[in-house]
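As you look at this complex, bear in mind that one protein chain is not there, while each of the others sits in place.
After this line comes subunit A, so read on.
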Amino acid sequence: MFADHYKMTENNYIIGTCKGFCPLKEIKLRKSTNLIHYYEKNGKLIKEFTRSAADRKMEQPENLRTFEALKNTLEYLINKIFVDREKPLNFRYDFIFDRCRAVRQEIVMQNFTSEKTVELLEPIVMFLSYSLYRLNSVPISLFDSKICQQHLHECLLKCLSCYEEIDEMNVGKYKMENRIIVEAIHLMLNINDFGTFQRAIKLNKAIKSTFVLGTAIKISINFHRRHFHKLLHDIQELPHLVGAIASLNLSQIRKEILRIFSIAYSNQVLKVPLEFIQRLLMYDEQLSLLKHLSDLNIHENSDEKETEIGINFNRKKFDNSKSIPNTQQHFVDNKLDDFHLPDLILMKTCVM
């Protein structure tokens, strides 16, 4: 993907000279055609993402930003736009997503070193992770989680290969604590994938025995072993955005537990208390649990008194063709509350 040019030196590529957020040429063009985004009305234009034509190597240096300018762009996006309270997150996301994409494009075009690449990509990973978690229940017309996930995945892979390259070639450095967060997010995002697990478990001891990655690996193992009780307990130990990404697996895990319960507790008469299910499945609100029970055809919430006593599981009633949505989790939100979000995303605070 990006690796085609890895043996060449930085000199074979154009080095950007633009010190602002946006090249002059684009500013002129967009002002004359009045293509100014809501967030650019104050006069600060930021370079848009455009699909590169076949002649992208012909790009002029003044149309590409310097490494410092790219860093400043990201900081501006997070510190100024991301924190805006006037517009909903999905609106801010659309704008930041596009501008980050332009940054990523320039990383490739200028063939930055692994060290610089990681520095630019890490905040994008954090931003996409946050958005994926926070916007998960927003309708697809407003937020396409598949696309967000795909881009997050690409950024993660690129980061990981840069860390490896820095290690193997012994050029440059990276912040170990950032790497551990990125590794853990990658593992939690791909909890189903065997290859991802295999990669994580082959990392050297110093990395994989850290609390965060160690916990993430334990969670993966318990996921594959279907030992969900331990898994749900451990998920709550994960920090901030790692926990947020891990919590995106809750819907499939909850459904699986409810399928298992529908078989194990299947009985016409005997009931299982709602409180037990709620505790085990980590539901913050009983209401959303009841909603999901009805989604899966386990229980109709018609008689409140009956529901209070408990749930009748019946192996014949469980509807495997249905799925349940994800929910925002208090444990994640509480952890995120401990941080000044822009600092967390820009990794300017201790992330471990």
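Keep this in mind: a residue touches a chain if its C-beta (ideal position, glycine included) is under 8 Å from a C-beta of that chain, and two chains touch if they have at least 3 such contacts; residues count from 1.
Criterion: contacts and distances are computed from a predicted model.
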Could you check which of "Centromere protein M", "PCI domain-containing protein 2 homolog", "Origin recognition complex, subunit" or "Large ribosomal subunit protein uL5m" matches the UniProt name for the chain that's left out? "PCI domain-containing protein 2 homolog"
Residue of A:30, A:71, A:230 or A:291 touching the missing chain in the full complex: A:230
Chain not shown: contacting residue from A:21, A:133 or A:197: A:197
Which of these, A:161, A:236 or A:252, touches the one chain of the complex that we don't see? A:161
Would you indicate which residue among A:266, A:328 or A:349 is in contact with the undisplayed chain? A:266
Can you list where subunit A touches the absent chain? 3, 6, 161, 164-165, 168-169, 194-195, 197-199, 201-202, 220-221, 224-230, 257, 259-261, 263-267, 270-273, 276, 279-280, 310
